[in-house]
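Quick one: this structure, given as structure tokens, is what I'll be asking you about.
Only one protein chain is missing from this complex, and each of the others stays in its spot.
We call the chains A, B and C, going by the order they appear; numbering starts again at 1 in every chain.
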Amino acid sequence: MKDIIGRAVESGRSVLKDGAVAMYIPELGKADPGALAAAFCGIDGTTAASGDKETKITIQSISKVASLGLAISLLGEKTLFSRVGVEPSADPFNSIMRLEMRAPHRPLNPMINSGAILVLSLLPFGDSNERLEAVLQTMRLLTANPRLRVNEGVAVSERDTSDRNRSLGFFLKSVGSMQGDVENILESYFRQCAIETTVEDLAVMGATLANEGVNPVSKEKVFSKRTSEILRSLMATCGLYDGSGDFAVRVGFPAKSGVGGGITGAIHGRGGVAAVGPALDGRGNSIGGIRALEILSDTLDLRIL
Amino acid sequence: MKDIIGRAVESGRSVLKDGAVAMYIPELGKADPGALAAAFCGIDGTTAASGDKETKITIQSISKVASLGLAISLLGEKTLFSRVGVEPSADPFNSIMRLEMRAPHRPLNPMINSGAILVLSLLPFGDSNERLEAVLQTMRLLTANPRLRVNEGVAVSERDTSDRNRSLGFFLKSVGSMQGDVENILESYFRQCAIETTVEDLAVMGATLANEGVNPVSKEKVFSKRTSEILRSLMATCGLYDGSGDFAVRVGFPAKSGVGGGITGAIHGRGGVAAVGPALDGRGNSIGGIRALEILSDTLDLRIL
Amino acid sequence: MKDIIGRAVESGRSVLKDGAVAMYIPELGKADPGALAAAFCGIDGTTAASGDKETKITIQSISKVASLGLAISLLGEKTLFSRVGVEPSADPFNSIMRLEMRAPHRPLNPMINSGAILVLSLLPFGDSNERLEAVLQTMRLLTANPRLRVNEGVAVSERDTSDRNRSLGFFLKSVGSMQGDVENILESYFRQCAIETTVEDLAVMGATLANEGVNPVSKEKVFSKRTSEILRSLMATCGLYDGSGDFAVRVGFPAKSGVGGGITGAIHGRGGVAAVGPALDGRGNSIGGIRALEILSDTLDLRIL
Partner (left out) sequence: MKDIIGRAVESGRSVLKDGAVAMYIPELGKADPGALAAAFCGIDGTTAASGDKETKITIQSISKVASLGLAISLLGEKTLFSRVGVEPSADPFNSIMRLEMRAPHRPLNPMINSGAILVLSLLPFGDSNERLEAVLQTMRLLTANPRLRVNEGVAVSERDTSDRNRSLGFFLKSVGSMQGDVENILESYFRQCAIETTVEDLAVMGATLANEGVNPVSKEKVFSKRTSEILRSLMATCGLYDGSGDFAVRVGFPAKSGVGGGITGAIHGRGGVAAVGPALDGRGNSIGGIRALEILSDTLDLRIL
């Protein structure tokens, strides 16, 4: 298995030159564009990894899966999806125009920034730290890694540069789609995006989603079967922003990406597969990571679509 | 199996009162809103159906799967997707505004009307009849039903009322995204939409796609494995227009709908499942059909997402 | 006066190199990008011109003023503006997306293509020739030039390349904003755009509008005072497409441009001023013409804004 993963990583390295690390958050700009790693974690809990597997990245948008799962668990599917849609969007992750264009002015899905911010606002925590802790704890359970922590330097960098997210937050509030204190909500958003992980963490996270919410390493139940189904469904249709359709065609399983360079995939009944590679394509997805996962999908017959 | 399908149909009947038959094409308006049927065809070729299984509907947008598969087979994946995108859209099926809003002004995906019209224009047939025959023949192979024919009354009705499709066609031409004679292309589009099928035809079609392109009833190879993968992927992300995300969450497998009231689903390695019910929801999808498929997905454990 | 106009034309010549003739209609592409002329016609009927005043251009969008005035005269202000708006648009002249974006899906104003096509459809003529004759006759009255005729070569060229206008027409019909036979309506649209004029014709036309609808040369009443006010108002806010605001700031009087290179201005109580110069700026307005009119506005104190 390790060899198979190694060959996928090698193939992924060949396209790294066409990508670039995210520059809009200065701390992310310091990442190594040459780093690439991939990992697999079966639903039996066995894990294998290859490449720069010690590379730490911040999870960024991958955290949206954790906060959404938490919100479904706490509020119920029906309540949650009365406030945010489930339709994939062809717009970039930080787009605002559809919020204005169409009544009822709610985010199209929870995987774009506006949707993720709204989901956070629905969590029953008034305090920003408490909210962050709940999401962080969920990530720890998903990864079976109790040592996961926020990279506070990146969090500060996010906060200082995230005027677009502020614009989204205040817009949602202005149209009545969101309640609460925008800066307070964003504070936990910036910090959850800055949770630091490795490729193995992400593979275990994917395996937990693939295993109907039970972490195959720790054996702990993190989410219900139904919550896991919903998360996998949204990952399949909206997980890679406006590159979701391309990923479905090329790679063929549910996955979620982040601009830190991580991608975590969940193959129902098989396990989780992940890649880490900070060099991104034009839509903000790990360019080498997608390639490595494409190879792994073929070699290990992981395609479900 | 027949009983299971029967119970799903009964459940579907309970929501029919919330739907309405498509009225924008007069001939479609004559359909029976109370009709509902469902069917399953395994990849071993065994078929079961229940409900109003003799009901004939025109396939409408389900034909887009056939013409797209044919186009991929004839032109190759790379050429085809240099002309049309693969990203799901949150816009209605007949939307035009994104074609203007964004360079390169090409349709977001082949499952919305603009994309399907463009795909037709790429087929290597100058003659409208020849083009229609090729698509019809593909549909016959997919359904193992050599008697499939065009309902010419519906085709005429489509032609007479399809100013939006004309607008899409001329727009694509005006921005240089499409070549050829718009009316000639639309002529075959209107007719392929009017191909008449039953729920069993659609279940066999789904099973063929689920079986990597080999029709399990006739044993004939219609599409390659790769073409089948692409079709299933696009069905999963874009198959039910702006209701694709909702279908993925609720039902969880690749499917394609049409405003005639048909839905055909393809579950890789398991088989095809279909529903026919002309009463539609607000997005143009069979309201009872979705419900019946949701029940079948649960009962038969068909969910892949 | 002739010298003043001559100096304005010389100033206009200096910017011609930054423009280009319209290429999307092949016949327009044959125009001389170096040609430039300007003219003034007072409300006393005295006319002066300078530059390439023999240059003939097709009026293109300037014809929208004639057909709109005719429509107001025949249908009344209230009826007409229940079908088309009066708001300036920041979109290009051939934009379609707002027609979809906003109910009631009617054109924002009669000076963009969709609005002009709709206005034509409201004229009480079923026959394309009759409709064209009525607009042509209005243009002859406005210019006091009974010899005005359609350049049929350009008309054919328009018809052959006007897929965008077809798209607009069919869209309007599909949303129920327009009735009638689209091709029939477009046929007269293409031909009215191809009416051939000189800069002196256009100056007289402007003077007629400035003189409350009475042609100061022929002394004939073409439009009522109120119709003239409406036309001048719409020219002021929407006359130069998405360059209308810039023209108001720089030049400061109501005007209408066409992609043939003509601009006709109407200064209430003073007279008409016109320019002809086929080299266009990026928004489709005569680049030298705007410059010449800017100079004339300053020198002759024509600014009303």
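The rule is short, and it goes like this: a contact is a pair of C-beta atoms (placed from the backbone, for glycine too) under 8 Å apart; a residue touches a chain by one contact, two chains touch by 3 or more.
Just so you know, these numbers come straight off a predicted model, no measurement behind them.
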Write out, one label after another, the shown chains that touch the chain missing from the document. A, C
With the missing chain put back, one of A:11, A:95, A:264 or A:285 would touch it. Which one? A:95
Of the residues C:6, C:45, C:85 or C:180, I need the one that contacts the missing chain. C:85
Have a look at A:7, A:56, A:149 or A:166 and name the one touching the chain we're not showing. A:166
Quickly run down the residues of chain A that touch the omitted chain. 95-98, 100-101, 163-164, 166-171, 173-175, 182
Take the complete complex as the reference. Which residues in chain C touch the chain that isn't displayed? 81, 85-91, 98, 108-109, 229-230, 232-234, 236-238, 242-246, 248-249, 252, 254, 268, 303-305
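Criterion: only the chains that are shown with their structure count from here on.
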Shared chain contacts [chain A and chain C, defined touch]: B
Find the chain most remote from chain B, comparing centres computed as mean CA coordinates. C
Mind having a look at which chain is the central one, using mean CA positions? B
Can you give the whole-Å distance between the Cα centres of chain A and chain C? 54
Mean-CA-position distance for chain B and chain A (Å): 31
Mean-CA-position distance for chain C and chain B (Å): 46
Where in chain A do residues touch at least two different other chains? none
